[in-house]
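Apart from one protein chain that is not included, each protein chain of the complex appears where it belongs.
We call the chains A and B, going by the order they appear; numbering starts again at 1 in every chain.
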Amino acid sequence: MTAATRRRRIARDSSELNRRRVNRILIGLLVLVSLVWIFLPIAMAALWSLVDPSSPWAYPDLFPRDLSFARWDNLWNNTSLPTAIGNSYRLAPAVGFVALALATPTAYAFGRLEFRGKSIAQILSLLPIVLPSFAVAIFFSSVLIRLEFFDRYLSILIGHVVLFMPYAIRILTVSYAQVPQDLIDAARDMNAGPLARFRSIFLPLTLPGYASALIIIFILSIEEFALAFILGSPDFTTIPTILFSYLGFNFVRSNAAVVSLILVVPNVVILLFLERLLGSVGLESGTKG
Amino acid sequence: MAAIDVDGLSMVYDNGFQALHEVSVSAEAGEFITLLGPSGCGKTTLLRLIAGFLQPTEGTIRLGEEDITGLPPEKRDTAMVFQSYALFPHMTAVGNIQFGLKQQRLPKPEQLDRIEKSLAAVSLEDQRDKRPVALSGGQQQRVALARALAMRPSVVLFDEPLSNLDAKLREQVRFELRALQREFGFTAVYVTHDQAEALAMSDVVYLMNRGRIVQHGPPEAIYRRPNSRFVADFLGVANIFEGRVLSNSGSRYSVSSPFGELDVESDVPPSAEHLYLCWRPEDARLTSSQSGGQNHFDLRVTESVFLGNLTDVFGHPTDAEDTTVRVQLLQHGRVEPGTTISVAIDPANIRFLEPIELAPVGVSA
Partner (left out) sequence: MKPTGLRHYAKVGLLLLPGLGVILGFISLVVWFAIAQSLGQFGFRGEDRWTLDFWREVGSDETFRRSFFYSLRVATISAIGAVALAFPFVMWLRQPFRGSQSMSAILKVPLLVPGLVAAFLYVNFISFNGFFNFGLQRIGIIDEPLRILNDERGIGVLILQVWKQMPFALLLLTGAVRSIGDDVFLAARDAGAGAAARFVHIVLPLTLASMQAAMVIIFIGAAGDYSFQVVAGPRAPFSMAQYMNVTRTTGGDRNYAAVIGMMLMVMSLFGSVSLAGLVRLAVNRGSYK
């Protein structure tokens, strides 16, 4: 190794070290920021939901004096929270399945057929996403009053289906478009009729798309506030409308904390699921040779 | 134009993989050198080190008199033609060519002049305002080339630039590349895994394997005088066999082999008593079976393929059934399997390769 080579090596090592050190500092910074930005607030919510009503939590106590499930108990037994949870969880799966069923033929047409005006049709199918949902909800409530349709569950169901169908159409269009034509031709070649082709090729190959669309719509429906609030109030409550009632002008902090945590449950389940997916991908850096 | 001199370059990736082991390569100013080797041999890594996209673990890279090892790619007087072409999809052909000139802040007239010259050099004047998607693969390749040429670099680095073209176009572009190189006078470092490309284009070929240069020299030299089984096999086709050196007088050696005792004429002495040897299938001459003279042996034909300009014959020597030999006969018809032919090899066409390494006792593969 010549002196010049050695110098080079040292120079390279130090620039390499620098890059790594910068990355490490950035990571540390981001972890710190996200601690304040994301995890601290969530931890605070968890703590607040456990504050015992008998001894309030106030400055300068770093932690609440007494912890108990009294708030959870109280909300569960004395408010309409159980009904709201029931409503939300009755609504979301139904919205998911109806939206997927209605979206399927359209997604098939978008993904596998050529026709004039297809791109316009695809843009039109995104309309519910680009219209302000709060205004849509208010106008839709007028429509329902005019039609004298007062079933709140069905009203919200219809609203949610239309509101979230664009996601289903979008995801399923990609799924259907990605099924290789060769496979379909091969199946035809082996005398599979339309039904057999659907069952043996389209269904298994688009299943991941259906699963992710269902999960997404489920979560969106659980979280949805505007339609549920406008169409449901006052007597039909969902988890978000209950939470809203504890936020707005009369802020009931501990109750809001409890309901927030309940509302976040399905997302946390999904997050864990995603983490596992990420874990299987591996975290080490890849290098191309 | 400048000479390039790579000295003792080693490269270890973050994941611990050592892609290069003390590689040294040099090119005279205006020379065309090729880095040839199978995929994963480190040739692309070497090219990217020269370009500055990677930093070596050890070693130096010089361009002319200047040590450029630590310089970032934007500060190096090199231009790369990528395998994927790496054209900027949102810019026209002209936009792509102009990009680097704008980065150099050249005066506008100079920019336009260079654009015209580069476009003309690759005959793309008509496609100047098209974006990459509107161009064919061959045209994209030319834009990539023109973009590199417009930079007037001392060294142009080619990363398998022809691998995405069809066979016919590839042959045509080979000649054009050489012509452009002579016209613009840049030093070229060309990476490929295609031996025909390497032989056809280069002044010097560097053959690489597993992160090392295994042989280098002018194309004829390394084709005619491979120094190892790897080289003999990678460049063209070779009959490789084991032999034992019995005696010699001057540059004339007597070797025992599956073909009987062979005479070998070599100015390079054998590296060991037991070693590998090879000869090229096209060096075999048909002889009349009676002669039985120097380096003659009989071949029982197992298969033969008529290829038009030559006939590929496979068979084994009559007294060595487990050795398969390939012979290419020029201007010859089909040879029926089952027949026996008699062939001779000129002693000067047989090459000594590396020694046979006897497996140590107690270690199995």
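What we mean here is this: a residue touches a chain if its C-beta (ideal position, glycine included) is under 8 Å from a C-beta of that chain, and two chains touch if they have at least 3 such contacts.
This structure is a prediction, so every number in the text was calculated from the model and none was measured.
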item: Which residue of B:2, B:80, B:264 or B:335 touches the chain not shown here; value: B:80
item: Hidden-chain contact residue, picked from the options A:166, A:209 or A:232; value: A:166
item: Hidden-chain contact residue, picked from the options B:59, B:100, B:219 or B:317; value: B:100
item: Contact footprint on subunit B, counting only the chain that is left out; value: 51-53, 72-75, 78-80, 82-92, 95, 98-100, 102-104, 147, 151
item: Residues of subunit A in contact with the chain not shown; value: 23, 26-27, 30-31, 34, 37-38, 40-42, 44-45, 48, 58-60, 101-109, 113-116, 121, 124-125, 127-136, 138-140, 142-143, 145-146, 158, 161-162, 165-166, 169, 219, 222-223, 225-226, 230, 240, 243-244, 247-248, 251, 253, 256-257, 260, 263-264, 267-268, 270-271, 274-275, 278, 281, 283-286, 288
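What we mean here is this: only the chains that are shown with their structure count from here on.
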item: Chain centre separation (subunit A, subunit B; CA means) in Å; value: 54
